[in-house]
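Encoded as structure tokens, the structure appears first; notes follow it.
One chain of protein is taken out of this complex; the other chains stay put.
Right after this comes subunit A.
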Amino acid sequence: MKLKLLTAALAAAALAFTAAPHSADAHGPTRQKITETIEIDAPPAKVWAVIGEFHDMSWLPPVEKTEGTGGNVVGAKRRLVLQGGGTIDEVIAKYEPEKMMLMYRIEQVDVKVLPVTNYSSWLTVTPLDDGKKSEVEWKGAFYRGYPNNDPPPELNDEAAIKAVTAVYKAGLAGLKKKVEGGN
């Protein structure tokens, strides 16, 4: 299970208090994008009710706690506290309930927690089967964790894609479980 990689990374993060901070805006040459989708046996409104609550990301397995302020509007911020003590600070970039679309960005994350920089993400719900079911699409765009040339393997483009893909797969599975379990 790819989740193991994530939890291993998180465990490493707990130990790596002395990791050198990166310049907040330096980045590699090639922005990456990935998309994961899942079908959920529930109407879109029910799925959106979960995704659209920015200050509760309990459906993403490694998240222990979501701390935040500002409601579900552009500019609202949250901090995901992960198992092992890593944190991810995020901010809403677009919030469009009529389209059931949430876009947010990572403002601050240690590359030991998630090996990416300049990360943006989109969550969108679309109806399936005349609105009886839903499809959730989770898109991400980001640069690798290492801003300079010839990155080490744990911070290269492949590592970034692998890590975010693992998060999305685990998150969508967790979302499906939460929504369908609540039926």
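A few comments on the model shown:
In this text, a residue touches a chain if its C-beta (ideal position, glycine included) is under 8 Å from a C-beta of that chain, and two chains touch if they have at least 3 such contacts; residues count from 1.
One rule holds in what follows: contacts and distances are computed from a predicted model.
The chain not displayed here is annotated in its UniProt record as "YncE family protein", chosen from "Mannopine transport system permease protein", "ABC transporter ATP-binding protein", "YncE family protein" or "Response regulator". Note that of A:Ala45, A:Leu128 or A:Ala141, the residue touching the chain absent from this view is A:Ala141.
Of the options A:Gln32, A:Thr66, A:Thr87 or A:Thr165, the residue whose C-beta touches the omitted chain is A:Gln32. Touching residues on subunit A toward the chain that is not drawn are 25-26, 29-33, 93, 105, 120, 141, 148-149.
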